[in-house]
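One structure is given here, and the rest of the page talks about it.
With one protein chain held back, the other chains of the complex are shown just where they sit.
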Amino acid sequence: LISVGVIGYGYWGPNLVRNLTTTDGVRVVSIADRAPKRLELAARRYPELRCSLDAATVLDDDEIDAVVIATPISSHYALGRHALTRGKHVLLGKPLARSLEEAEELTALAGENGSVLMVDHTPVYAGAILKMRELIEAGSLGDLRCIDSVRVNRGLLQRDVDVIWDLAPHDLSILMYLFGCEPESVAVVGADPARLGRTSLAYLTFWFPDGAIAHVHVNWLSPVKLRWMLVAGSDRMVVFDDIEQSEKLRVYDAGVTVDPLSGLVDARRGDMTAPRLDTTEALATECVHFIDCIHRGAEPVTGGRAGVSVVRVLEAASRSLRQSGSRVPV
Amino acid sequence: LISVGVIGYGYWGPNLVRNLTTTDGVRVVSIADRAPKRLELAARRYPELRCSLDAATVLDDDEIDAVVIATPISSHYALGRHALTRGKHVLLGKPLARSLEEAEELTALAGENGSVLMVDHTPVYAGAILKMRELIEAGSLGDLRCIDSVRVNRGLLQRDVDVIWDLAPHDLSILMYLFGCEPESVAVVGADPARLGRTSLAYLTFWFPDGAIAHVHVNWLSPVKLRWMLVAGSDRMVVFDDIEQSEKLRVYDAGVTVDPLSGLVDARRGDMTAPRLDTTEALATECVHFIDCIHRGAEPVTGGRAGVSVVRVLEAASRSLRQSGSRVPV
Amino acid sequence: LISVGVIGYGYWGPNLVRNLTTTDGVRVVSIADRAPKRLELAARRYPELRCSLDAATVLDDDEIDAVVIATPISSHYALGRHALTRGKHVLLGKPLARSLEEAEELTALAGENGSVLMVDHTPVYAGAILKMRELIEAGSLGDLRCIDSVRVNRGLLQRDVDVIWDLAPHDLSILMYLFGCEPESVAVVGADPARLGRTSLAYLTFWFPDGAIAHVHVNWLSPVKLRWMLVAGSDRMVVFDDIEQSEKLRVYDAGVTVDPLSGLVDARRGDMTAPRLDTTEALATECVHFIDCIHRGAEPVTGGRAGVSVVRVLEAASRSLRQSGSRVPV
Partner (left out) sequence: LISVGVIGYGYWGPNLVRNLTTTDGVRVVSIADRAPKRLELAARRYPELRCSLDAATVLDDDEIDAVVIATPISSHYALGRHALTRGKHVLLGKPLARSLEEAEELTALAGENGSVLMVDHTPVYAGAILKMRELIEAGSLGDLRCIDSVRVNRGLLQRDVDVIWDLAPHDLSILMYLFGCEPESVAVVGADPARLGRTSLAYLTFWFPDGAIAHVHVNWLSPVKLRWMLVAGSDRMVVFDDIEQSEKLRVYDAGVTVDPLSGLVDARRGDMTAPRLDTTEALATECVHFIDCIHRGAEPVTGGRAGVSVVRVLEAASRSLRQSGSRVPV
């Protein structure tokens, strides 16, 4: 049994605790949160767990093998460093850290200690994304040409970051998982039309190798919630709509090809198929993967390296934003 | 009765003829198209009309008061110039011309001759867009802050232009109609992932006065068709979905405001209302407006000046595209 | 060339004329309508056609080979009889007649004269319905077990019939086309909640051979329009949603089976496929079929026999309605 302590029981922490308590091979032993109200709620729901207002109680507990950190981004580095230094395995919220330097240091530390470091890029573990990767690897889509992603939320604003660092890590982790590599360059346009004091909607364009392109629209201000992704290959296209209750993934036997001799364009359109998806909660799959990596001493799919990549691209994105949207290398 | 001649009976021409033949005060007298097959179809449907393979037959016909031109963009200038020189009123396809210089010359010519020059920016005349403008003018939305527009098509590629000059004129005419002015600057990212030899998907960002922003996604390559627009004001937000069969417009009593003292953010969400819309075909409304402007000697809503504005912004967009997406003034 | 005359240019007539004028091998020569306003509209759109206020002008015209009748139900019998007596081929609106006796007389008359008699059960010729029949015939669905059909309209009330005789012929023609036979019995519940003086919403249940069942909900009073059909076989199920702009047909690899020994139930659910459909307008396909049957001397898919079946079931439905919904044999 892996003994786990959880730090942070705010918006996302309860989902982690709920999933960890039903993951085979896991024993959740303690929860820490600075806010007495949140801790009280945790204690009420899980009277058998040790609860503490002080994260150090968890971090310094020798009984604990792994620490799960669900706190605001600004605290990721210090808490992660503390945990890794004490030899714990760590599952950290996204993004891994506020800067590339911090992210790389955490990853190096995990390497030295032989600890598993995983970043909580939850959407990567959703059945629809796993299936998309499967289709791409099987060659079903042909060459990956472009991805358009829309992540439009209703009023869940973060205090310590802008919308790019808050929402785009989801899209970035998915994009790099599907493309299998980092983008080469990025251009970002942002705005703060509601005068919130920080970027609240942004459009990010990423150039991937071989002329492939990806575009991401993240937005805190919409009255409607959208989670939409178009993945176009040379042979097939996939539309992912996370708001749909069923048939979240639709694979279109459709493509646009140009005859190299005549230059004539042929737009083909055949059947559409909505493959059956694994409906396991993404976070449950992720927790199982975390424990499995600890046992095997393996690098998680969204391990330190993936976490570093996301932060590297986020830094480039912020750089482009400051340079009025000009395209910058990653 | 206004006698009308139509040039071009390809994809869009039949819609124009169909609407003109049922517009009060109009008598369609002739149709011209270079392609014998298209002309034959026209002759079969409208045996009473004069049909010709030569546009000049229409342009030089003294009986004709107004000429409607539905040909590829590259021919707009020459045909429009010919018609205006002969003193005809002209309804021209979008965009008005291939260059700002040509567009301005046509507009000047119309002004000198006292002819009505109108550009066929059809979507502006749709019930949903007219209603949106009405809501904005009545102050229902508060200050206009941002517009996000998605125009994703299935495989109707143009031969003589890229996707920006083909599809973005629709969005641009709507944006300027809603904002009541031109954007100040523009940044454009484009790609040709299917190797068609010209930009087939593009993301355009427009900065309007007072920090308002608009973003447009135009795309020829999608397996699904999308016509979607989010219009966010400080007090209310509107979602326009043209694929919906009814309730194309949804007005959300929603807004995000920040308290100037505390800095606290308040995301409000109330009822949603889908106002009843005028379901008249946009093109029918447009035809009535054209004839009405001829009778009143008035400038159409999408007259020469609006047409010039669209071309000016398209030129700036192409400029930004060539400069790898950097922001350029309009 | 088959010379065709059209009687009735009200709601549906214009669609017939529009499709007939573009059907190969057809020459529309005349239109008749009692209402001067409608005739004027026809004359304006088709100045080359002969127009008349008197149906007899069309019916007695020796030049005319086939008569298409798009008038209220109450006139079907008299007009159809007149046309068949004059040796014309006849395409009649649905349902074929007001009574089984009249319907059978028209069919017999056509048989004696060697005329083609076809009933305008348009939906049978839609790409989605043709594909459904194809799937059933290929055995893809397994045994046909039940069909649930919802046909809910917005405010297009007929004056001379109730909602059953107005809308249910559509569902009945589809049901019999898919099952390949008539239902054995029927039970009908109806209501007139808006006090219109005739049944404006009704629920019809049909029992088909081998325990299969079909249910139809027809309704004039809904604020939303629904055209929905669930077709369940032992192996696969199909959902048809005519309001969808694309993917009108979704085939679910799903079934519920019971193990004969253990009695345990197994609910299987696999992929969903939306097959590509022929998007030709149903009425165009129907017009081609009419002309083809005339040339081949063949019985149309929705010929006199199918028309008689529909009327026979409608009569049984009305009988059940009068007997407070008890199940009556067809």
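For clarity, chains are labelled A, B and C in written order, and residue numbers in each chain start from 1.
Heads up, the rule we're going with is that contacts are C-beta pairs under 8 Å (C-beta built on N, C-alpha and C of every residue); 3 or more make two chains touch, one makes a residue touch a chain.
This is a predicted model, so every value here is computed, not measured.
S.K.: Taking the entire complex into account, which one of C:1, C:35, C:78 or C:191 touches the absent chain?
M.R.: C:191
S.K.: I'm checking contacts with the chain that's been left out. Which of C:201, C:249, C:308 or C:330 qualifies?
M.R.: C:201
S.K.: Can you tell me which of C:232, C:249, C:274 or C:293 touches the chain that was removed from the display?
M.R.: Considering the complete complex, C:232 is the one touching the chain left out.
S.K.: May I ask you to list the residues on chain B that touch the chain which is not drawn?
M.R.: Residues 247, 250, 269-276 of chain B touch the chain absent from view.
S.K.: Even though one chain is hidden, which residues of chain C still touch it in the full complex?
M.R.: Considering the whole complex, chain C reaches the absent chain at 145-146, 148, 152, 154-155, 157, 187, 189, 191-197, 200-201, 203, 205, 211-213, 215, 217, 219-224, 230, 232, 234, 237, 239, 252, 254-258, 263, 265, 267, 269, 272, 324-327.
S.K.: For chain A, which residues lie in contact with the unshown chain of the complex?
M.R.: Contact residues on chain A toward the absent chain are 21-22, 44-45, 47-48, 224-225, 243, 245-246.
Heads up, the rule we're going with is that only the chains that are shown with their structure count from here on.
S.K.: Looking only at C-beta pair counts, which chain-chain interface has the most contacts?
M.R.: Contact tally peaks for the chain pair A-B.
S.K.: Mind checking chain B against chain C and telling me if their interface is mostly the same residue numbers on each side, over half, or mostly different?
M.R.: Here the answer is same, because the shared fraction of interface numbers exceeds one half.
S.K.: Pick the chain whose C-alpha centre of mass, unweighted, sits closest to the average of all protein C-alpha coordinates shown.
M.R.: If we average C-alpha coordinates per chain, B lands closest to the whole-structure average.
S.K.: Between chain B and chain C, what is the gap in Å from one C-alpha centre to the other?
M.R.: Each chain reduced to its C-alpha mean, chain B and chain C end up 40 Å apart.
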